[in-house]
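Comments concern the structure below.
A single protein chain has been omitted; all remaining protein chains appear in their positions.
Chain IDs A and B follow the sequence of writing; residue 1 opens each chain.
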Amino acid sequence: MTVVLQTEGLSKRFGGLMAVNNVAFSVQRGEILGIIGPNGAGKTTLLNLISNRYPPNTGTILYNGKSIVGYPPNRIAKMGLVRTYQSTVSYSGATVWENMIRAQLGYSFLGLWSEFLMTKAVREKSRIQNEKAGSLLRFFGLDAFKDSEARSLPYGYQKLLGLAIGFAGDPQILMLDEPAAGLNLDERTRLTNAIRTINGKGLTVILVEHDMKLVMGLCHRVLVLNYGQKIAMDVPANIQRDEEVIKAYLGVDHELA
Amino acid sequence: MEATLLPQAMINGVTLGTNYVLMALGFTMIFGVLRIVNFAHGEFYMLGAFFVLTAISQLNIPYFPAAILAIAAVALLGFISERVIFRRFRDKEKEIEGMIVALGLSIFLQNIGLVIWGPYDQSIPPVFTGVFKFGNIFYPVERFMAVLLSVVLMISFYLFLKKTRVGLAIQALAQDTEIARVQGIRINRLYPIAFAIGTGLAAAAGAIIGPVFQLNPWMGLTPQVKAFMVVILGGLGSIPGAVLGGFILGIAESFVSTFASKAIADMLGFIIVIAILIFRPSGLFGQSQITR
Partner (left out) sequence: MLMNKTSIGFSKIQTLAVWMLVVFLFFLPVLSSDEFYLNIVISIYLQIILAVSLNLIIKTGKLSFAHAAFMGIGGYTSAMLVMRLKLPFVLCLPLSGVMAAAIAYVVGRVLLKLEGVYFVLVTFAFGEVVRLFFVNLVVPFGGPTGITNIPAPVITFFPGYTMTFLSKASYYYLVFIVMLMTLLIIRRIYRSAIGKIMDCTRETEHLAEFTAIDTFQCKMFAFVVGSFFAGLAGSLYAHYYRYISPESFTFWETVNLVIINVVGGMGGILGPILGAIFLVPLPEFLRGFVEYQRVLYGLVLILTLCFMPAGMLGPLGRIASRLKSKYMTKEGIE
């Protein structure tokens, strides 16, 4: 059981608001970790901190034991820590096939000179990229949409494409920001199956989600945030029984009652 | 001799400042509300001045009514421009296209002006004559009147924004389009109105300054650049920024011109613009880039 990602005392303040407050947790290799919490709990902020969208005010983030605070997003992605976005999941104007090629570009770039001269190594790499694009599309069931513009896909498939793009770089950890938002039941099932399959291949997954059922059914462990603070972290069964968690989600209603 | 340089530079600076502020106000409002960098702003200024000239010399209309007519005519032109041309470029993604279209409009108007009025300098007959004299300081009356009229306009504009329904609606639109829409504000009506007011202000600047300087089709270029500088300094989209920035730039330029040279003043202006864009892109008061 190796710890692949770990945070200590992570905090982020926006103006007067402590969006993330002293959060510490660790992620095991190969697990699916869900991050849940009421609206405004700081889930997305936490994800943004880990993927270095902006720097934390305090705290450390260790990836495979190494601190990654301050590293630019493209460098972290190259190191194997990839995240997807809720809003811009793909290159909407490009075809699905183009998207799969583009998703690999950054990882396999062989340097300005080689790429410009189109050396043998570059041509070989290109061939491999093409093959991989094909197999990824088949794997995620997107093959039929190969030549369609990404934005013309049904919403559920667009999200799958986003997942595929994140996966294309052979990451060690894939971080998903509300991947199921806006999906119907069928699409959710397709998504969970896809996540389970890629997790089966050894990929660690962290996902921020609102859909309780999905999270409890899919994740090995669940981290619960409220008002930027970690209030629980355990297996789904225990989380569902946890008093603090229930209070956090129902607390507002109680007040009103 | 030395003792008068300072106050003279100051007076010139303030005069210059009101000039710049009027231009900057329209420019920054158009950016704040429509998110268009109006490269044609200087041309509306030019049209304002030329319309006054035409009204006076061809239609024998006295200065003040001529000025009002000119401003109205240019505002109408601005209204039409927004409805016909700029409305396609209202999204954030189309910001740059909108700017280039404004550039196209600028080229178009400049050269229409050239075709209609010719390349040679022309002048509007002076409206006010005489010179104020304080000791060794000279201050032509017409410049003083220009400043006075400009200030009157600035105050009117301020009152319009704060006290009238249209003005408040425009402010709301500048803050947040979605919320404004939800509140029932008719965006499609407001955008052209806002653009018309912005260009009207530019025309007013042209009508006011027209009699003081020479007119030619390219007279809008320098005020355009100054407006752009002021607005960067004060913050794109900020009204108080435009006012403060206008005076700061006017006075600073005046001093550098007086004690160093105009060429250096020009260059310094651009260097400051670059510095602000790099270190504090929101200027003195403007919206921060990131919060967009």
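Note that a contact is a pair of C-beta atoms (placed from the backbone, for glycine too) under 8 Å apart; a residue touches a chain by one contact, two chains touch by 3 or more.
Just so you know, these numbers come straight off a predicted model, no measurement behind them.
Engineer: Touching the absent chain in the whole complex: find that residue among A:Met18, A:Val69 or A:Val122.
Structural biologist: Checking each option in A:Met18, A:Val69 or A:Val122, the one touching the absent chain turns out to be A:Val122.
Engineer: Determine which one of B:Leu6, B:Leu59, B:Ile179 or B:Ile274 touches the chain that has been left out.
Structural biologist: Considering the complete complex, B:Ile274 is the one touching the chain left out.
Engineer: One chain is left out of this view; which of A:Val4, A:Ile61, A:Ala77 or A:Val96 touches it in the full complex?
Structural biologist: A:Ala77
Engineer: Out of B:Met99, B:Met145 or B:Leu168, which is the one that touches the chain we can't see?
Structural biologist: B:Met99
Engineer: Residues of chain B in contact with the chain that isn't shown?
Structural biologist: These residues of chain B touch the chain that is not shown: 37, 85, 88-89, 93, 95-97, 99-101, 103-112, 114-115, 225, 228, 232, 263-264, 266-267, 270-271, 273-274, 277-278, 281, 289.
Engineer: Suppose we count only contacts with the excluded chain; which residues of chain A make the list?
Structural biologist: Looking at chain A, the ones touching the missing chain are residues 51, 72-75, 77-78, 82-85, 88-94, 101-107, 109-110, 112, 115-116, 118, 122, 126, 165-166, 168-169.
Assume only the chains that are shown with their structure count from here on.
Engineer: Once you find the CA centre of chain A and the CA centre of chain B, what distance in Å lies between them?
Structural biologist: The separation of the two C-alpha centroids amounts to 49 Å.
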